[in-house]
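One protein chain is absent from this view; the other protein chains keep their places.
We call the chains A, B and C, going by the order they appear; numbering starts again at 1 in every chain.
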Amino acid sequence: MKVGFIGIGRMGSAIAGRVLAGEHDLVVYNRTPGKTDELARAGARVAASIADACRGREVVVTMLADDPALEEVTLGEAGVRDSLARGAIHMTMGTHGVAAVRALDAAHSAAGQILVAAHPVGRPDVAAAGRLGLIVGGPPDATRRCAPLFEVIGRRTFQTGPEPASATAVKLANNFLLGCALEAMGEAFSLARKYGVETQVLYDLITDGLFAAPAYEVYGKIMVEEAYDQVGFTADLGLKDANLVLAAADLAHLPLPSANVLRDRLLGAVAHGDGARDWAVIAREQARAGGLD
Amino acid sequence: MKVGFIGIGRMGSAIAGRVLAGEHDLVVYNRTPGKTDELARAGARVAASIADACRGREVVVTMLADDPALEEVTLGEAGVRDSLARGAIHMTMGTHGVAAVRALDAAHSAAGQILVAAHPVGRPDVAAAGRLGLIVGGPPDATRRCAPLFEVIGRRTFQTGPEPASATAVKLANNFLLGCALEAMGEAFSLARKYGVETQVLYDLITDGLFAAPAYEVYGKIMVEEAYDQVGFTADLGLKDANLVLAAADLAHLPLPSANVLRDRLLGAVAHGDGARDWAVIAREQARAGGLD
Amino acid sequence: MKVGFIGIGRMGSAIAGRVLAGEHDLVVYNRTPGKTDELARAGARVAASIADACRGREVVVTMLADDPALEEVTLGEAGVRDSLARGAIHMTMGTHGVAAVRALDAAHSAAGQILVAAHPVGRPDVAAAGRLGLIVGGPPDATRRCAPLFEVIGRRTFQTGPEPASATAVKLANNFLLGCALEAMGEAFSLARKYGVETQVLYDLITDGLFAAPAYEVYGKIMVEEAYDQVGFTADLGLKDANLVLAAADLAHLPLPSANVLRDRLLGAVAHGDGARDWAVIAREQARAGGLD
Partner (left out) sequence: MKVGFIGIGRMGSAIAGRVLAGEHDLVVYNRTPGKTDELARAGARVAASIADACRGREVVVTMLADDPALEEVTLGEAGVRDSLARGAIHMTMGTHGVAAVRALDAAHSAAGQILVAAHPVGRPDVAAAGRLGLIVGGPPDATRRCAPLFEVIGRRTFQTGPEPASATAVKLANNFLLGCALEAMGEAFSLARKYGVETQVLYDLITDGLFAAPAYEVYGKIMVEEAYDQVGFTADLGLKDANLVLAAADLAHLPLPSANVLRDRLLGAVAHGDGARDWAVIAREQARAGGLD
């Protein structure tokens, strides 16, 4: 397929690499130019502008950091909406708010284009191996047209329905579940500590059985070792995600009390100067709340 | 070893069966007599009273339903404390409050006896196979003396420290983590539903990766199928546990906000008539709170 | 009336003084004897025992610190239940749990006695002036018989219904409302501070209008002045009350999320060493949670 790719960070780079490896015709664009060098060497054409990355493409993928970036790149002057052909597909892969995705969907529809949301689950190394899970929402015929890309990018797709925002909601729900697991572990570890138990013991117990899964194994280990400075995903970003999930719930008139707890804990961590640490640091914030620090 | 066993319900029966299979000398007692028949056929002596089940025993195990039962059996007249020899061990295996376990510990110490807490993790079928995890707290020499029993009962022990209540706290923390996983899933499923996504899709996603563990696989399935009438553990019992964990946290001056959320959801489920259903029914209560039912 | 009075602390002393002033025949008892001297000088007979304070009395009032004290004094050997005549009234005035009051009610009923709950609202100086509000629950004919006492003790009665525990629930609800007002003020003050506003300004605003009432005026002032060492009611006692209201709600299968917030904030205050300070100190704990301290 003729593919454009805008937003070449760590994830974007890994995913675009898979597209190339799948022998698709790839044009890439990044605001900061250096990031595209490696893909250029691998055979991608580097576009001079967003418009250039959209021209003549069947699908343009965006992998952007947040809602303002998405809005600027897609709805700004000479942006994706202005540049994409009628009938072409914009595949958004970044984690955004459902309101932003819905606004984008409406804008593309008005322009005769199609929005597909395809949110990856997995880290850059998983992406580079083509082993991502992909949460996919959009009109069935459009998602079918994207199948060749899904095949090279991911290991498995999870189809959420015809509305792109439905995939976004599921992506947010997944991140929310992870945050809740972290918060619950933080609380459980602080309870154990209050009763004189080493956190390693509780960790061994839970990862031995009911919770023998990466969410608990990986993040529980960080908490036990208090290795919050080896950062996978910061508390600041966790807070951003918690706000996105609460906004999605708000829009749908749904109370999510566990998301409140998670958000407040992240806010406390940030207020106490831990925003740039790994978001597992909420275990420390929980301990602080109980006078353990 | 010479072992007494008081409290022959489903779990007690399975564990006592393992003790017998380990060729220990076993005396059993249950308030309701019929429950001991099978163990009697397998070689256990049925005691006529609590005192009878304690006399001459090196270890007396209790597996009782709640704190009042524990208090009555152990501290009541002609109970375990009155009947156990000095230096003998009372091994409590039921899920109790830390305050009750601490009171029991003090009472046994005053009588020259030793309390060990050994809380099983696993269901009766796991117990019957001798595959339980055991959360063990108590004086090191006493827990060492119990090793022959742990070997026949369980697959692995998790040593929490010299205070029996430390094992109780860890057992409660484990149950609490499970409750939080259920609550978070309930919230996540309701969010997905609000965006028109079938719960099965979110289930497939989470059990495919980060959460590929029994806590999510087993209970998530119940939620997707709304099979709340196939009861493993009732909402009423979940509420009892949530209150125990909150009491343990209170005693230790520790806020546990996720436990509040869990407790309130269970209270709501019970208030709406779902107390006797499986505690995964909190997913329905969450949906109700969002106007989805 | 022939009245017995057990529990002569600051409130008990003030209320018993009013009973005497109303020319009732008063016998008083306190575990620590010195506390009754002043009442003796004013004409009360000092009883030698609980039983002595109950003998021949139409009404025995208790004003006790907590549930264990209530249980011991009333249900212990030679306690109120054992000593009071059939048909006589036990009027409990202390703040207790609804479970304790219900158990007491059942015990008295079984002994042919009548329990009335009459919970005072107001401080000792208000009590000494006979200006208390009284929250009264109990069988109508029994509360009618107590009317002469209510007249000398209080300014106004609030009749909650035939069950004594209904008065207890209302007393707890009142204290809970106060705690929530404190918590909300603490949160609002911390928000103002984050935006560079002096707490006095917000205080002036709220007490000028919507919240021109003692709950906000008195406690808001303590928060503005951070005068937490002038103790009216400690955080420790506030925590006890928060637990009582949550237990009452639990028994009734009612989620009370604001009570969770209040309880957690008090737990945090106690964990950080502020348990003996005035419970308005939760404003400081809230500030701490936001990194303001």
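Operating definition for what follows: a contact is a pair of C-beta atoms (placed from the backbone, for glycine too) under 8 Å apart; a residue touches a chain by one contact, two chains touch by 3 or more.
Please read all numbers here as calculations on a predicted model, not as lab measurements.
Only one of the listed residues, C:I135, C:L239 or C:A283, touches the absent chain: C:I135.
When you scan C:C146, C:A188, C:I222 or C:L267 for touch with the missing chain, the hit is C:A188.
Although one chain is not drawn, the whole complex shows that of C:A42, C:A78 or C:A213 it is C:A213 that touches it.
Touch with the chain that is not drawn comes from one residue among C:V116, C:A142 or C:A249, which is C:A249. The set of subunit C residues touching the chain not shown comprises 98, 121-122, 133, 135, 156, 158-161, 163, 165-166, 169-170, 172-174, 176-178, 180-181, 183-185, 187-188, 190-192, 194-197, 201-202, 204-206, 208-216, 245, 248-249, 252-259, 261, 264-265, 289-291.
The missing chain lies against subunit B, touching residues 257, 267-268, 271-273, 289-291.
In the full complex, subunit A makes contact with the omitted chain through residues 243, 249-250, 253-257, 260, 263-265, 267-268, 270-271.
Criterion: only the chains that are shown with their structure count from here on.
Separation between the centroids of subunit A and subunit C, computed from CA atoms only, is 53 Å.
Taking the mean of the C-alpha atoms as each chain's centre, subunit B and subunit C sit 37 Å apart. Subunit C has residues 257, 267-268, 271 in contact with two or more other chains.
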